[in-house]
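Beneath this line is the structure, given in structure tokens, with notes to follow.
Yeah, one chain of the complex is gone here, protein chain that is, but the others are all in their spots.
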Amino acid sequence: MKILFLGDIIGKGGRKAVSRYLPGLQQHFQPDFTIANGENSAGGFGLTRSVYSEMKFHHIDIITSGNHIWDKKEVMGMFQDFHDILRPANYPPGVPGSGCGIFTSEQSTQTIAVLNLIGRTFMGGSYDCPFRTADALLESLPSEIKTIFVDFHAEATSEKLAMLHYLAGRVSAIVGTHTHIQTADERIFKGTAYLTDAGMCGSFHSIIGMSEASIMPRFLQGMPTKLEVQTSDTALMGVFIETDEQGKAIHIERIASIEQRHQP
Amino acid sequence: MKILFLGDIIGKGGRKAVSRYLPGLQQHFQPDFTIANGENSAGGFGLTRSVYSEMKFHHIDIITSGNHIWDKKEVMGMFQDFHDILRPANYPPGVPGSGCGIFTSEQSTQTIAVLNLIGRTFMGGSYDCPFRTADALLESLPSEIKTIFVDFHAEATSEKLAMLHYLAGRVSAIVGTHTHIQTADERIFKGTAYLTDAGMCGSFHSIIGMSEASIMPRFLQGMPTKLEVQTSDTALMGVFIETDEQGKAIHIERIASIEQRHQP
Amino acid sequence: MKILFLGDIIGKGGRKAVSRYLPGLQQHFQPDFTIANGENSAGGFGLTRSVYSEMKFHHIDIITSGNHIWDKKEVMGMFQDFHDILRPANYPPGVPGSGCGIFTSEQSTQTIAVLNLIGRTFMGGSYDCPFRTADALLESLPSEIKTIFVDFHAEATSEKLAMLHYLAGRVSAIVGTHTHIQTADERIFKGTAYLTDAGMCGSFHSIIGMSEASIMPRFLQGMPTKLEVQTSDTALMGVFIETDEQGKAIHIERIASIEQRHQP
Partner (left out) sequence: MKILFLGDIIGKGGRKAVSRYLPGLQQHFQPDFTIANGENSAGGFGLTRSVYSEMKFHHIDIITSGNHIWDKKEVMGMFQDFHDILRPANYPPGVPGSGCGIFTSEQSTQTIAVLNLIGRTFMGGSYDCPFRTADALLESLPSEIKTIFVDFHAEATSEKLAMLHYLAGRVSAIVGTHTHIQTADERIFKGTAYLTDAGMCGSFHSIIGMSEASIMPRFLQGMPTKLEVQTSDTALMGVFIETDEQGKAIHIERIASIEQRHQP
């Protein structure tokens, strides 16, 4: 099975990158599933119906997310209407939405399980254990599901690698999100494809997708600021993964379509 | 000028990687300076005289560091004896050691200034502002110094990119350390070469250089553990940077010498 | 000199408590200065001109603050117009407002210096060292100023006590704010009156001034919420301090005017 995954889409800058680069990538990789993290897709914070439609127009099959998924209140009603939107599974019981889904490809007859988890180190929230949540969800999957993709939305590199070592051999792929910067440590370990962070879709010459002007007072003056999405240039980052019929990863390849990497 | 920089060297696993891969890299790149972050080089925590000697034997010219530099008490006396060991410059006044040095190459007649800074987001310490510290140090450098290399030891991707935008055009290179995972976002921006994190030297199939067994109880059971360096396989990560005569970056290239990236 | 200090005033609930209890306390204690922390006085977040007027109507002479002072944008222009509003002094240079002021009593001819500082442990911001900022400000005060009052806005009990030990004998009083819960550890140590936290003015049977309904989802479900001030009952907490002519503390007394402490 072929899976194309895109890191956090950051507002309009990110959506521009998707519309510019995704069609060509889908053409090139012929993925059975295109998955993207959409927690920042609407104005940099959260997800709306209109942005959801835009993502579906671009043949994004499944939308994962993270801590920012709640930022637009509209999302509360969307989970019921659209089962292809996930939020991290280790939110406590009773939280709207689901963190795990089984999907059948429109392009093929392939079936995939997608798990969305959130880390706890430096994440500040009140989340359940992502490791035991993963155990329970894997247990609950029908045995005929062979390919399992995990988006682990977390800050600390140690927690992300811990998840790899914990789930290695039990899932097809674990890809990190949340830091918005792509890491270069892609690997296959005991049948599991892994990348600490997929990066983001948005302006490359920004501060994790946001404008320099809107972020710098936080660091220089200790003052709260309203973050503004930067749209000056476009970049799409993600990862392409291929699995065998048993769901074992056989290929992992980072993707970085960057309008202009160097701006000397 | 040619600069070879290695990410955090993690104990014996990291030193094995250095002895295995560094000679070949130095042969290949012919750097004027080899710089390495040594905060974890002795047993995973801190730096000792014996490890320092080992690093000098391998022609590491300058050793930068971070929050773990204090872990072996022996280091306190070393700063006076060895001016090629730096600790982050934005430790408060009165802290032993220095965070900035000017060095002349033994291999050539080139001169470089090296700045070591530490971030504050998710870092927990009581550090001075790294941005204003950088301003003051840059101000203090003799104008004939053209090439300035910054090791910014920090956790948050946003803070590291903020430093790039703050210092762009004023320094030759900013390379991040501390997360132990190499990022894939190398770039030249307004004459400054940049990489969010250089990664580490140590076991690739570990949890940021440490053994799975020693880290997992922290995540699974919430219990403190003694971390143990993993030595099962070797990897060296870093970056090669070239500057012109004005100190402007003209080339940046990630380095990852990995014994076995995939362990299917 | 007699100083009456009130902990963080929390929105309408806090202002009700002030109007209900403060006149009687001023009558009773006859303070030369009434000082209050106003960072939460407008809707629970920040300070406005209208709330400022209300506080002046109640003869609050000086308003200190903390991390929430920026929450209403209106405050930016207020610092210039009203020199009796302070924000923590260890915000970096260039931040609007001042963290230290010298005030002469309208009620008497007494003069006091008030310092406002913010802690860094668990506070998440980019603040300068509160200890060295205190050193510099104390150095800058005219020697005829004998009475110096410090509002140290901080979370960690260790950092607050560290400030006591650092400044003991150099200032008249250090009173903590920010946790909204009054501590019972008032003392005089080397001439300095000290209380880890003054508490707050607001609803006692709330969650630090906010409604149970608005806070609980943060803890139970890990979801962001909009906090709502609770106004169901009123309580005023603070501290009364008396100094001798040399500025040495000779008396400290906690104040807690609580409409109904027990709600069985």
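Chains here go by letter, A, B and C, matching the order in which they are written, and residues are numbered from 1 within each.
FYI, contacts are C-beta pairs under 8 Å (C-beta built on N, C-alpha and C of every residue); 3 or more make two chains touch, one makes a residue touch a chain.
Note that the coordinates shown come from a computational prediction; the quantities given were computed from them, not determined experimentally.
Asks: Wait, the hidden chain, what does it touch out of the ones we have here?
Replies: A, B, C
Asks: Taking the full complex into account, find the residue in C:89, C:115, C:208 or C:223 that is in contact with the omitted chain.
Replies: C:208
Asks: Among B:48, B:126 or B:214, choose the residue that contacts the chain missing from this document, as touch is defined above.
Replies: B:126
Asks: On subunit C, what residues meet the omitted chain?
Replies: These residues of subunit C touch the chain that is not shown: 122, 129, 131-132, 155-159, 161-162, 165-166, 179-191, 196-197, 199, 204-208, 212, 215-216, 219-220, 248-249, 254, 256, 261-264.
Asks: Since one chain has been left out of the picture, which residues of subunit A touch it in the full complex?
Replies: 92, 120, 126, 128-129, 132
Asks: Need a quick check: the contact residues on subunit B for the chain that isn't drawn.
Replies: Looking at subunit B, the ones touching the missing chain are residues 70-71, 91-92, 94-95, 125-127, 218-224.
By definition in this document, only the chains that are shown with their structure count from here on.
Asks: Give me the rotation angle that lays the C-alpha atoms of subunit A onto its copy subunit C, rounded to the nearest 5 degrees.
Replies: Roughly 180 degrees of rotation.
Asks: For the homomeric pair subunit A and subunit B, should the interface be classed as same or different, according to whether the shared residue numbers exceed half of all numbers used?
Replies: Copies use mostly the same positions to touch.
Asks: Can you work out the whole-Å distance between the CA centroids of subunit A and subunit C?
Replies: Spacing between the chain centres: roughly 43 Å.
Asks: Using mean CA coordinates as chain centres, what's the gap between subunit A and subunit B in Å?
Replies: It comes to 29 Å between the two C-alpha centres.
Asks: Two-or-more-chain contact residues of subunit C, please, as numbers and ranges.
Replies: Where subunit C meets two or more other chains at a single residue, that happens at 92, 126.
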